[in-house]
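Note that one protein chain is taken out, while the other chains of the complex remain in position.
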Amino acid sequence: MFFHVKELQHTAKPDRPDPVYAKKLQEILGGQFGEMTVMLQYLFQGWNCRAEAKYRDMLLDIGTEEIGHVEMIATMIAQLLEGAPVDQVEQAAANPVIGAVLGGMNPQHVIVSGLGATPTDSVGYPWNARYTIASGNLLADFRANLNAESQGRLQVVRLYEETTDRGVRDMLSFLIARDTMHQNQWMAAIEEIEQQQKATVPSSFPQNLEVEEVSYQFMNFSEGDESSTGRWASGPSMDGQGTFQYVAHPVARGQAPKLNPAPPFVHSTPGMQPVLVNH
Amino acid sequence: MFFHVKELQHTAKPDRPDPVYAKKLQEILGGQFGEMTVMLQYLFQGWNCRAEAKYRDMLLDIGTEEIGHVEMIATMIAQLLEGAPVDQVEQAAANPVIGAVLGGMNPQHVIVSGLGATPTDSVGYPWNARYTIASGNLLADFRANLNAESQGRLQVVRLYEETTDRGVRDMLSFLIARDTMHQNQWMAAIEEIEQQQKATVPSSFPQNLEVEEVSYQFMNFSEGDESSTGRWASGPSMDGQGTFQYVAHPVARGQAPKLNPAPPFVHSTPGMQPVLVNH
Amino acid sequence: MFFHVKELQHTAKPDRPDPVYAKKLQEILGGQFGEMTVMLQYLFQGWNCRAEAKYRDMLLDIGTEEIGHVEMIATMIAQLLEGAPVDQVEQAAANPVIGAVLGGMNPQHVIVSGLGATPTDSVGYPWNARYTIASGNLLADFRANLNAESQGRLQVVRLYEETTDRGVRDMLSFLIARDTMHQNQWMAAIEEIEQQQKATVPSSFPQNLEVEEVSYQFMNFSEGDESSTGRWASGPSMDGQGTFQYVAHPVARGQAPKLNPAPPFVHSTPGMQPVLVNH
Amino acid sequence: MFFHVKELQHTAKPDRPDPVYAKKLQEILGGQFGEMTVMLQYLFQGWNCRAEAKYRDMLLDIGTEEIGHVEMIATMIAQLLEGAPVDQVEQAAANPVIGAVLGGMNPQHVIVSGLGATPTDSVGYPWNARYTIASGNLLADFRANLNAESQGRLQVVRLYEETTDRGVRDMLSFLIARDTMHQNQWMAAIEEIEQQQKATVPSSFPQNLEVEEVSYQFMNFSEGDESSTGRWASGPSMDGQGTFQYVAHPVARGQAPKLNPAPPFVHSTPGMQPVLVNH
Amino acid sequence: MFFHVKELQHTAKPDRPDPVYAKKLQEILGGQFGEMTVMLQYLFQGWNCRAEAKYRDMLLDIGTEEIGHVEMIATMIAQLLEGAPVDQVEQAAANPVIGAVLGGMNPQHVIVSGLGATPTDSVGYPWNARYTIASGNLLADFRANLNAESQGRLQVVRLYEETTDRGVRDMLSFLIARDTMHQNQWMAAIEEIEQQQKATVPSSFPQNLEVEEVSYQFMNFSEGDESSTGRWASGPSMDGQGTFQYVAHPVARGQAPKLNPAPPFVHSTPGMQPVLVNH
Partner (left out) sequence: MFFHVKELQHTAKPDRPDPVYAKKLQEILGGQFGEMTVMLQYLFQGWNCRAEAKYRDMLLDIGTEEIGHVEMIATMIAQLLEGAPVDQVEQAAANPVIGAVLGGMNPQHVIVSGLGATPTDSVGYPWNARYTIASGNLLADFRANLNAESQGRLQVVRLYEETTDRGVRDMLSFLIARDTMHQNQWMAAIEEIEQQQKATVPSSFPQNLEVEEVSYQFMNFSEGDESSTGRWASGPSMDGQGTFQYVAHPVARGQAPKLNPAPPFVHSTPGMQPVLVNH
C-alpha cells in the first residue's frame, strides 16, 4: 500500500516557460528509459520477488522513489507549457518566434492534455509496458536496471546540454545525482550476487550441456580483423571458466535447410489443383 | 554489404513436429530479448559507431552472427509446425490430443504464415524496434547488450526445460553456448571501457554540477529497514567516488506544486463563461 | 449493409491551404477520441448488441453518421495540404516562412500519403482498436460514449481556437453542434437505463458479496485533508445505497506478501547449483 | 513524493494455484481498464491539475490507492502461478489435465517473467499509455473516470464468475466494493461540476457559434425507425438548452468533394511524363 | 455521407456455437489483411483521390461494401460465442471438452466484450492503421489492394478448411467469391493504368537519373546459383526498358564508412574528460 506526500522530492520550477523544451523533456518521463520505465520495472521486480526480503524491500524502496521522479518531471512539464502562445494564432504568421514555438511544440500538449504532461516520449509515442523487464532472476534484472540507469542518466545529461534555464537545470542536477546513486546501487547488488555464483546468467545451467567448444569463441563474420584487438578476443574469459579465442574464419556447422512441401490444406503450393482437404 | 551462406551456423532439426512448442519458441525469435532484438541492436550500434574501428567491427561481427541465429530458429519453427493436424478438424472433437494441439497452437501459424515462423513472440505480439537501444555511448550500450544476453540466455534455458526433444535441445545448447560467449564478451568490453573512465555513465558530466549530497544515498521509502543490509547501503561506492549512506527517513526537498490556472483558450476551467479567445 | 452518398454531410472547404494545421487536425480524425474511434466504437457496440432493437438501431445510426464525419475531416485535410511548398526546397533556406511550413508539417503527408489524410493522430501515431470499447453492458458503454463525445468536443473547440480560417471553422462548428447532440443523446440513454436499475455498473452483482464496509469510503492516502471538502466525502452516495465516509487514515487490511521460492526449473535463485529439472 | 507500506490494502491469497486463471486475471492488472490504467490516469490528472486544491488532492489520493491495487493483483498472480507444472513436461502428453494447464497458460509467465505477474492484459498485450486520459477539463475527465470504473467493475465481476476459489473471490469482492465507491465518487464529482455550468463539455464554447439547427437532432441513418422510440429522440435535451428532434431522413448539406490534381512533385498522376520538379 | 440497411449483404448464421473458432475467425475481421483493413484502405484512398472521378467512385463503392463485410463477420462471431460454457466453471476440471473450450477461447471474448466480436486479430492483437496504405499513386495503391485481396482470400480459404460448420462455410463461400471479384477488379484497374505508362512505379521519374547499370541486374548474394534459373535472371525486363542480367558475384561500390567522432555535447566518447558544452 502506498501514501503520498504533497511536497516534491526536489524543487521543480523553471525560470520561464518553454513549450518546445517541454516536448523534449517528455523523453525522460515517458520514453524507453524514462522514469515511468524504472518506476514500473522496479515495482514489478519487487512484487514478483521470490528471493530474500532485503531484495524485495530494496526494489520497492527505489520503485517508490521513482514514482516521485515521474511526479517531479510531470510538474516541470506542466509549468514549461504555461507560456504556449496559442492565444496568438493570428500573430504567428507575422512573428517567426511565435510561429516557431507553435510549430515546434507537441500539438497534443494543447489539443489533448490542455497544457499538461503526457505519458509519452519526446516524439509523442506512448509509453508501453514492453519497456520493462522483470524476469525473476535477480542478476539478469539488476543488469537490466544498471542499463536503464545508464541510458537514463545519459539522456538527462544530454537534456541538460539542451537548455540553460537554471530552474530546469536544478531539477536535472538532482536527477543526475540520483542516477549516479542508482547506477552504483545496481553495481553493488550485482557484485553481491556474482560473489555467490558464476557471472554468466543463469549460472545454474549445467555447463557440460552447452556446445562447449564455442562457449568462448569470438567469431569474425567480416573481412578484415579489426575486431581481434579487443579484450574479448584473447585472454581468460570474464567468468573464469575459459579462454577467449578468435576465430578468423567461422565455418557453418549445420545443414542447408530443406523444408517439407506445404500440405494441401494451407493452399500454398504453386500450380496445385483445386482441392478441399476437410469436407 | 552482406553475403549469405546456405548452411546454418549449427544444426536445427527437431526429432518430431510440435506445433505447441513452436509457439513458445517464438519468444527467442521475435520477443523482447529474442534474436531479432540483438541482431538489430548490434547492427545499429555498429552502423552508428563513432569510436575506434575495432568497436565498429566487433559490433558488426556479432550483429552479423545474430542474423544467422534468427535463421536457425526460424528454420526450426517451420519444421516444428509440419505436424499441425489441421487436416483432422473433424477428429479434434473426439480426440483430446488433437484438440489440445489445435487449441494450443498460435492460430496465425496456420492462417497467416501457412506453417512458417513469424516475427513475433510467444503470445503473437509483433517485434518492434523500441526493443533495441543504440545510444552512441559505448559503455551504456555494452551494458544494454550484457542485459540482453543475460535475459536471452535465461529464456533459452527455460525453453530447454520445456521440451525433451533432442534435436531442439541440440540447437538450444548451441545458442546457450554462444550466449555464454556473448555475456563474457560484453563483460570484457565493459571492463576495457571502465579502465579508461569512471564507471558511472556518462563519466563526462562534471560531478560538481550534481546535487552531490544525494549522489550516494540509499533512501528507504518504506516502513521497516530490510533494505539496509545490502551492499548498496554502506561502504565505498562502486565508482570509487563516494560512500554509500542509508537514509532511513528521506524528507521532501521540493515545493508543494501549484500550477497556474488554465488559460481560457484550453476551455478547461469549471464554470467558465462562454468565450472565444482567437477571433 | 451500407450505402454511400457522394455529398458530404456538411461543407468542408478551407479558405486557404495550411499544411501545418492539417497536421493538427489529424487529432480529431485518427486520435484517441477522433472520429475513427467513435465510428468504430458505435458500430461494434451495435453489431454486438443483445438488447432491445431500439438500442441496436440507435447505435448503428450514430455509427453510420460518424463514417461521414471521418469523410468530412479527411476531405478537409487533403485540401489543407494542397499548398505544401515542397516544390520550393531551395527557397526554404532563405525564406523562413517556407522553412517553417516545411519543418512544421507531418513529413508523411508528403512522403507516404502524397498530400492526403492519414489514419493517424496529430503526432503521426496510427489509430488502433484499443481506443474503442464495446463491453456488451449498455450502461457501461454509454458512459464510454459520453466520455468520448466530451473529450472529442473539447478537442474540436481547442482546434477551433488554433485557426481563424472561416472555412475550417464552419466545418468545426458543425462538428461541435453534433457533439452537443451526441453528449445529450448519451446522457438521455444513460438516464433511461439508470431508471431501470441502480447507477452502479453492473447492478446485477449481489451487493452482500462485496466487502461492504469499504463500498462508500473515501480514503485519504496523503498528508493533509483538502480532499475532504468535496461532495464525494460526505452525504448520501449517488446510487442511493449508502453514505459517503471520509477515512482520514486508511489502514492496511492485508498480509505482507511472502512468495514461495522460485522452483529450480525457472533458474532464478541466486547461487543455485547447476541442475536440469526435465531430463 | 510517495511512501510504501509493506502490508497489502486487503488480503490477496488464493486457496490454490491456478496458472490458467492467472492469465485471465492479467486483464484487470494490465488491460485497457485494468488498475494500471486508473492508477496512471488519476496520477497524471492530479499532477496536471490547474483547478482547486481539493480536486488535485482527491485525484492524487485515489491514484495512490490504485498503486496499491496493482500491487494486490500482481501479488495474487504470482501466487496463482506457483503450481505451474513445467517440471512435468514429459507427463503432459499422457495427462490431459497437465497438458491443458501447460497449453492454457500464458507462455511468457514461464519464459519471460519466471512465474511473476506481467504488465500486460489477458492476451499478453502490453499496457500502453494511450489507455489513459488527462485533458485538463475536469468534467470531461471525471466522465472518463466514471467510464473506467464502470468497465473495470464489470470486468472484475465477470472474473468473479470465472473462478470459485474463495481466496481469489475475497480479493475481488474488495475490489468490487472499491469500484462501487469509485463510481459513486465520480458521479458525485460530476454532479458538483455540472451544478456550476451546463452539462455539455466544454460549456465555455459560445453556443451561437455552433450550427445550432443540428445541435439537438437525432439523425436516422438507416431504413426503419426503431431508433425513434428512445429518450434521445424527443423531449427536452439533457442540458436544458433545447429539444430533441428525430430526423427521419437526413439530407447532405455539403459539397461533393473534388480535390485538385496532384502536383508533379508527388509523382502520383497516372500517365504523367518523366519530370523532376526540384533541380 | 453513408446510410445503413438493416439486412446483411449475405447470410451469416452458424449451425452451432464454437467459441474457439470465433477466436480464429477474428483474423479476417481485425487482422493485418482482415476486412477492417480493406474497408479503411479503400475509403481513405477514395477520400484522398485526386484522379478521375471514376476511380474515386470505384474506391468508395468497394470501401462501402467492405463495411458490410466487417458487419457480417462481427455478427457471425457474436453468434459463435453464444455457447461459451462460462457458467460451467466447476465442471471444467472434470470435463476435458469444457476445459478445452474455456482454455482455447480468447479470454477477452468474455471479460472485455461480453460475448461480442472485437476489433482484433486471432491472437487478440488490436487492429492498427499502419495496416493500410493510401499513397495517392493509383498504380502503387492498386498493387497494395491486389495484395490485400490475395492475402485475404488465402486466409479465408484456410479458415474454410478449419471448420465444417455449414453456416460458417456458407458465409465464407460468399466472401471467397467477392475476393475473387476484388482480385480481378484490381488486376483490371492495374492493366488500365499500365496501358497509360510504364509498369514501374512511379513512371514519372526520369530514368536517366537512375544508376542505370544496376536497374536490371539480379545480384546473387549467396554461394551457389539456384537463383539464376528464374525468369528474373535473364530475358527482357517486364517494363520493356531493359534486359535482366545475372550478377554472380556482386561487388561493393561504396566507401567503408568512417563517421566523425561524437561531439562533446552528446557525452558518448569513451574516456572523455568532464565537460559542459552549453553554459
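Chains here go by letter, A, B, C, D and E, matching the order in which they are written, and residues are numbered from 1 within each.
Definition applied: contacts are C-beta pairs under 8 Å (C-beta built on N, C-alpha and C of every residue); 3 or more make two chains touch, one makes a residue touch a chain.
From a predicted model like this one, the values you see are computed outputs, not experimental measurements.
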Seminar exercise, completed: Checked against the full complex, the residue among B:N106, B:N137, B:S173 or B:T269 that touches the missing chain is B:N137
Problem set entry | From C:Q9, C:T37, C:S135 or C:Q155, residue that would touch the chain that is not displayed | C:S135
Seminar exercise, completed: Touch assignment to the omitted chain, from E:L40, E:V101, E:L115 or E:V168, lands on E:L115
For this session: Provide the residue numbers of chain A that touch the chain removed from this figure.
Result: 20, 23-24, 27, 31-32, 96-97, 100, 103-104, 121-125, 154-155, 158-159, 161-164, 221-224, 250, 252, 254, 257, 259-262, 264, 266-276
Problem set entry | chain B residues that touch the omitted chain in the full complex | 1-9, 30, 36, 40, 43-44, 47-48, 50, 57, 60-61, 63-65, 67-68, 70-71, 74-75, 78, 112-120, 126-130, 132, 134-137
For this session: Touching the hidden chain in the full complex, which residues of chain D are there? Just list them.
Result: 154, 157-158, 160-164, 265-267, 276-279
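Simple rule for what comes next: only the chains that are shown with their structure count from here on.
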Exercise. B-C or C-D: which has the larger count of contacting C-beta pairs?
Worked result: C-D
For this session: Kindly point out which of A-E, C-E or B-E repeats the A-D interface, defined as over half of the contact pairs being the same residue numbers.
Result: C-E
Exercise. Just curious, how far off is chain C from chain A if you go by their C-alpha centres, in Å?
Worked result: 27
Seminar exercise, completed: Distance in whole angstrom between the CA centres of chain C and chain E is 25
Exercise. What are the residue numbers in chain C that touch two or more other chains?
Worked result: 5-9, 32, 57, 60-61, 64-65, 75, 78, 114-115, 125, 128, 130, 135, 137, 154, 157-158, 160-164, 221-222, 224, 250, 252, 254, 257, 259-260, 262, 264-268, 276-278
